[in-house]
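Below: the structure, in C-alpha cells.
Of the protein chains in this complex, one is absent; all others appear in place.
Labels for the chains are A and B, by order of writing; each one numbers its residues from 1.
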Amino acid sequence: MNQQKIGSWIAIIVGMLYFIVPLIGTFEFSLRMRRGEYSFDAYRVVFGDPNFQATFGYSTLMAVLTILVGVLIVVPTSYWIQLRLPKLRPLVEFITLMPLVIPAIVIVFGYLRLYNSSSILPLTATARSTDLLLVFSYVTLALPYLYRAVDTGMRAIDVRVLTEAAENLGASWPTILFKVILPNVRVAILSGAFLTFATVIGEFTMASLLNRPAFGPYLQLMGANRAYEPSALAVIAFLVTWACMGLINVVGRGKQIKAAP
Amino acid sequence: MAFLDITDVRKNYGPQTVVHKFDLDVERGEFISFLGPSGCGKTTTLRMVAGFEVPTAGAIRIDGKDITRLRPNQRNVGMVFQSYALFPNMTVADNVAFGLKIARKPATEIAGRVAEMLKIIKLPHLGERFPYQLSGGQQQRVALARALAISPKVLLLDEPLSALDAKIRVSLREEIRSLQRSLGITTIYVTHDQEEALSMSDRIVVMNEGRVEQIGTPFEIYNNPRTRFVASFVGTLNLLKGKVVDPVAGKIVIDGQEVFSSKRIGHLQAGEACAAALRPEAATLHQTELQEAAKIASSFARESGPRNRMVGTIEEVSFLGSVVRIRVRFQENAISLDTFNNPNATPPARGAQVTVTFGREDLLVLEGAEG
Partner (left out) sequence: MAQQGHVASQAPRAQSVQLGQKAWAWIGVTPFFIFALMFLIIPTLYLVVGAFQDVEGHFTLANIAQLFTQASIRSAYWISIKVSVASALVGALLGFALAYAAVIGGLPQWIRPTLMTFSGVASNFAGLPLAFAFLATLGRTGILTTVLITYFDFNIYSTGFNLLSFWGLTLTYLYFQIPLMVLIITPALDGLKREWREASAILGASYWEYWRYVALPILWPAILGTTLLLFANSFGAIATAYALTGSSLNIVTILLYAQIRGDVLHDQNLGYALALGMILITGISNGAYIWLRARSDRWQR
C-alpha cells in the first residue's frame, strides 16, 4: 500500500505543478511590462484602455441578456414538462444536448447563411439585430448547462404539489410561476447563470464571426499585437472564471459542468 | 488443538479500543455465531480473521498455522458479505469460478467445480445470468457458492441475511446451516439477530462494546445467561424491581410479595435494591385456586421444589395465534407470560385476579436496581 501512496502523491504533485505553473507564469509575465522591475503597468494599461472597458462592458451586457432570455425560455419549459408533458422530456433533453454535439463554429455558420441580408429574416442586417442574433447564439451555447441546472432544481421541488396548493389558494398561472416556482429554483438558476456568464465573457468564435465588439475578439486583437497585456488579460479572465465558479459553490449545490473551449 | 484458534486478540484504533481480549477455540466443522448489537466488535473480529484488519495484539491460527500477519489473499478462507459483493461484470458462473481462475486451475476442473457448486445451491440453470438479473436471495446463494468453490478452510459470513426479506431469511438460513453441515466446514457467522444465532449455531459468542460477554451453546446462553446484558439481549425477559430481604436464603421482596431465588445472591446486602429477571415461558398462570393448577399447566411446567407465587391482576391479553401472551400487573411491576393456546379453555379476562407461579431457579437476580 505504501507504494501506492507514493505513486499517488507523485501524480497529484505533478498534476498540481502542471496546473499551477502556467498560472504563475502568466502572472509573472504580466508583471514584466516595465523593463527591469515588476509592476502592474500592464494592468494599468489594460484597465485604462477604452476598448477594454467597451468590450468588457459589451460582453457583460450580452451575458446578462443571455441569462435573461435563457431563463425565460428554460424555466417555463422545464416547469411544463415536469407538470403536464412528461412524454416530451426525451425530446427536450435531446435538443438541449445538441449544442454540445454541434460545435459552436458550425452553429454560427448556419446563422450566417440562414439569417444574412438576403434571407427572410435578415438578422445580420443591422448592428442591433446582429446583437440579438449574438444573444440567441449565446443562449444556444449555454442551453445544455442552463437547462440541466434548472431542470435539476425543478425536479428537486415537487412542482405538482406546489402548483396544486397555489391553485387551491386561488393563484393564477403567472403568479404561480413567478411567486411560487421561481423562488424555489432560484439557486439552480443562479448556478446556471454564473456558468453562462463565465462562458459568454470569454467567448470568441461567435462574436468574431458575427463581427461584434465583444471581449473575445478584443482579446484576440491584443494577443496578436501586444506582448504583456495579453497575460494581464489572461489573469483577469482566470480570476473572473474562478469568481463565477466560487459564486456557484457559495450559492448552493452548483453542479460542476464542463464547457466547450 | 482447536482448528481455529483466536488467542488474546485485541484491536485498537488510536486511543479507542474496539475489541478487548478475545479468546476463542473453534473445533473443526463447528458453526459459531458472533452475536451482539451494532458496534460491539463482532464484525471487526471477523475481519481480523479474514485479514482485512490487523490485530493490535494476539494471534490467529488456522489448522496450526499462524495467519495473523498474512494478507487476505493468502489465507484460504471464504467470506460472504452482507451486500453480496458479486462482481457485476461477470456472469454467475464466472463469479463462482473466480477464485479457481486466480489459482490457475485447469479449465475443465473449473467448469466441473462450478457446475457442482451451482447444484449445491440449487441454481443449476442460472450460470449465464448476470447479478443484476437475480433476486437478493439468489445473489446471496451465488456468493456462498463463490466462497465455497475454493474449498476454504474456514467460512466467514458477515450478516449475510440482513439485507433480505423476512421469509427468505428464514428459508435461506436453514439452507446455509444444512449446507454447512453436509460440507463439514468450520464457520463463523456474524449477526445481530438472536433468533438466527440461536437456531443455527453450535456455539454462540455474545459480544457487547468490544467485550465477550459469554460463550456457550444456544441452550446455555438462553437459560443460563451469565450477565445482565446476555439475559436481556437474548430472548425476551421480564425485568422486575425489588429489594433484597435475606441474601443467604435468597429471599427478595417484589411489590410487597416475598419470593425466593435459588441463584446465588450472597454478595448483595439486605435492604439493597435489585433487579430480577424472569423468562415469560417460566411463569405459569393460575386463574382460580392453586390446587387447580394441574388443569391449566403449561407444557414446560417444572415440578422441582416449592414454587414462588405472586398474586396480581390481568392487565392485557394478546392472542398471537398458537401463543397467548398475558400481562399481569402487581403494583409497580408487571410481567408478560406466554401460554399455549388451548381451544377448549376460555382465555382469562382482563381485570381478573390471578396467581402466577414460577420456580425458584427461574428467578434470576441481576446486579443494579435500574431496569
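Throughout what follows, a residue touches a chain if its C-beta (ideal position, glycine included) is under 8 Å from a C-beta of that chain, and two chains touch if they have at least 3 such contacts.
Worth saying up front: this structure is predicted, and the values here are computed from it rather than measured.
Chemist: Who touches the missing chain here, A:I12, A:A127 or A:V250?
Modeler: Considering all chains, including the one not shown, the answer is A:I12.
Chemist: Could you tell me which of A:A54, A:I107, A:I157 or A:V251 touches the chain that is not displayed?
Modeler: A:I107
Chemist: Taking the full complex into account, what residues of chain A touch the chain not shown?
Modeler: 1, 4-5, 7-9, 11-12, 15, 18-19, 21-26, 28-30, 72-74, 76-77, 79-81, 83-85, 88, 92, 95, 97-114, 136-137, 139-140, 173, 195, 198-199, 202-205, 209, 216, 219-220, 223, 230-231, 233-234, 237-238, 241-242, 244-245, 249, 256, 258-261
Chemist: Considering the entire assembly, which residues of chain B contact the chain that has been omitted?
Modeler: 50-52, 71-73, 75-79, 81, 83, 85-90, 98-99, 101-103, 132, 146-147, 150
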